[in-house]
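The structure follows.
Of the protein chains in this complex, all but one are displayed in their positions.
Chains here go by letter, A and B, matching the order in which they are written, and residues are numbered from 1 within each.
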Amino acid sequence: MRAISAVFLACAMVAGTAHAEDVLKDRTIGYVLINKAYATWQTPDGKKECPQGFNHGPREQFKELFEGVTDKIAETQLAYEAEIAFPGTDPETRTFFREAQGPTAFGLNLDGKVGPNDFTSPEGEKGIDHQMFRVVGCTENYRGPDGSARHFIESYMQKFNYNRWLLELTDVDSLADDDDVTVTIYRGLDPLATDAAGGFTSGGTQRVDTKRGKEFIYTMKGKIVDGVLTTAPTDITFPESQQRGFPYQSVHAWRARLKLTPDGANGLMAGYMDVERWYHNLPQQWSTHHRSYGAEPMPSQYRAAVRLADGYPDANGKNTAISTAWEVRFAQALIMHPDEPKTVAAKSAKSDIAR
Amino acid sequence: MKHIKGTIALAAIALAAAAHAQTRSKEPVEDYVHEPMPPGFQVVVAELEGPVFADASGKTMYTWPLNAVRNGDLGERKNEPTCDDTHYKVNTGLQSPYPGGLELPEVATRPSCIDYWPPVYAPTDAKPVGSFTVVKRKDGKTQWAYEGYALYTSHLDQQPGDVRGGTKWWRKGGDGRETGVLRVPAGPPPAVPPQFDVNQIASGRLLVTAANDRSIYVYDKDTATKSNCDAACLREWAPVLAPENVKPQGEWAIIQNSPGVKQWTFRGKPVYTHILDSIPHSREGSDVPGWHNVFTQVAPPAPKGWTVHGNREGDVLADEQGRTVYIYRCNDDAADQLACDHPTMPQVYRLSVCGKGDPALCNKTFPYVIAAKDAKSDTRIWSVMDIDPKTGRKAAPGAPGSLHVWAYRDRPVYTCARDKKAGDIECDSWGELFGLRNGFKAFWVRDDFGGYHG
Partner (left out) sequence: MSGLNRRRVLRGVLEGGAVTVALPLLNCFLNGNGDALAGGEPMPVRYGTWFWGCGMAKKIFVPKETGRGYTLTEELEALKNVKDHINVHTGLTAYRDGNFFCHYTGWVVFRTGAAPVVTTQPLAESLDVTIANKIGRTTRFKSLTATATGDVRNVISYENATTPNTPEFSPLSFYTRLFGPDFQDPNAPTFTPNPRVMVRKSALSPVMDRIKALEKEVGAEDKQRLDQYFTGLRHLEQQFDHQLTKPEPRAACVAPKALKEEPVPGTDSTLVAARHKLMTDLMVMAVACDQTRVFNMSMSKSDSNQTKQGYEKPHHTCTHEEPVDEKLGYQPNASWFTRRSMENWAYFVEAFARVKEGDGHLIDNVLIMANTDVSYARVHSLDEMPAFTAGRAGGKVKTGMHIDHKGAQATSLGYTTMKVMGLDVASWGAKSNQTSKEVGEILA
């Protein structure tokens, strides 16, 4: 059975006719993020990676936890919400969480090793680190093509300017091969440019947000080989909001591997995502009601993420971050800087959530 | 005679409240359309909400318009009051994803709708006046209504000008799918031309365009009779033009910059929109030196020493130590949609999301904002109160173990232990429905991206 990769719902990028060197201006090219989703390897019926089926969400868990036990709001609804706000790590006895199984996943080899828990990519690359796939792979909210969270995270990323994410390459001699380029990430201020058919297109303009977006500016080194950019691992944060709360994600050793064209860039980005930060954002972004759309049980996911965390141990040796990979697509954009000195030093993101 | 005296005394209180607001802030208050009202009714200018209708005793009047919650509609239709003396025992299940039929907290002592929301009864021979009509209740009594919606007062309001039961804040009455179905203070429309509207925000009553809620601005360099926005300026600022046949009225006048080109002025200043504003009710234009948003009425200031800090989304209010201040909101899912966010109401909702039911953890996660022993507020909207931290309920002043805390709209405000530096918003949108239904929202004073700010 051929595995089907997760597909984006967004419109296709317009094919460009520009030559690579034409779009490089002063050895610089900019990109703006137009698609993003967890890289989830899927089979059409999900049976291979989810042999026990898909996860139960809040409605189903409510029945499993409370039906026939109690019918008081304080002991049911509020107890469930309390668990969402303060999730435990004790084993769940009345509900069952389904992790994605099997050896195959999309992603990148983050630690340079081939470990016993690592995946092999569909193309045969070994040592893939993407334990987040196990956490979200059997939750319908995150499965393509129309998992609700998957769709709405991307939709809000596209339409809510708070999420505008820019990638600028400088010191570029060639988009085909260049072993030393500088990569800077910014938050932008402007809506995505669309073409007449409503697809997100290249050629738009993006102003850098230096007023409120300074915390999202990071610079790192990268290299381009055969038209593929890889960036050096760097701790970053990036905005990710569905327009209710205003959270951000915190990723250690983030890097991207992107196929570059004059019109855009697409590929994977990956790193070790801070578990507490990731979970903290879940109810901020979307309520229990919305998580029901794709049967997503937040407290159970927390337990899974804590259990599967595979990086950045704390003082007690407990891992605080989980390897994660996203499929991403960027469109080329003209990045405009205000008249201010550019930030050049790389900044670190810390695991800063206290429980 | 007594009645008249009483009326005068009450009117005096109302005027005093309005005058107090005016003197305190030295800012003007919102002018409104003067409508005919039933005998005894009056308009009181509230500190935050602007002009509201009040009954003869000065109590703010509210309506409860039908609104959608996730799985249905609640609230009242026009001419159909439903708020009665039923003591509901279970929830409706309309909030989603939770089922109906669950026993409400403290069910034995749960008030009825009219305990919290006394109807504004009308005499049996009452006649309609203007937009005020008389509707028949199911219990046979008659009740006043405004624009068809039955009128109520709130048991939380104590003095003229109090608007503690509901708010015009948050999307002109609320998005029931997120907040539950809220009561809204009834009030006369603002006295603005049809091209304009007023949005309620935390900082006051913001003037915007009616068509698309774009913020209105004024320019320091303009005068009452002349716009000094030159060609370069006009690339960024669009005068709000007045139609051909308009006449000046109240605080609104017209100037003619070029022959035939008429521009509105408000309180002696030509008005504009900011072309570069990226969201409705934006504050971005006021970042440009010399330019200012326009408020028909500004909100009372926060307690002395409190500050405002910026972050990746906007600006938030903070206490003297720079800790972001949070508001707690709660509306239950019973058919009468009673609030659950006041210290006299069941605390179990708040305790569940702030501390897993444990008051000690709650107080650790969301500490109260402690007020100095002698702390005083110049306004009604900000106040100090005494709270028993073990129960979350009001305490007698000086009671052992009680805390003297700051409150907004008679409800304590909080900080968040996860916030580490000024401007942090770790606990924003915390709880059910992003902090709108049973949870916490940061006290946003400015929003630059158009998110949900409560």
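Note that in this section a contact is a pair of C-beta atoms (placed from the backbone, for glycine too) under 8 Å apart; a residue touches a chain by one contact, two chains touch by 3 or more.
Keep in mind it's a predicted model, so treat the numbers as computed, not measured.
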Of A:T120, A:S155, A:T170 or A:T230, the one touching the omitted chain in the full complex: A:S155
Residue among A:A295, A:A309 or A:A331 that touches the chain left out of view: A:A295
Hidden-chain contact residue, picked from the options B:P111, B:P280, B:P301 or B:G322: B:P280
Footprint left on chain B by the chain that the document does not show: 66, 68, 70-74, 77-78, 82, 86, 88-90, 92-94, 96, 99-102, 128, 172, 194, 210-213, 280, 334-336
Chain A, residues in touch with the chain not shown (by the definition above): 9, 45, 54, 57, 59, 71, 140, 146, 148, 151, 155, 159, 191, 194, 196-198, 289-290, 292-295
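Basically, only the chains that are shown with their structure count from here on.
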Whole-Å separation of chain centres (CA-atom averages), chain A against chain B: 37
Contacting residues of chain A [partner chain B, same complex]: 57-59, 62, 71-74, 76-79, 81-83, 85-86, 160-162, 187, 189-191, 211-213, 215-216, 239, 241, 243-246, 248, 280, 283-289, 292, 352-354
Chain B residues within the chain A interface of the complex: 70, 91, 95-99, 101-105, 178, 278, 310-314, 348-349, 352-357, 361, 417-418, 420, 425-426, 428-435, 438, 448-452
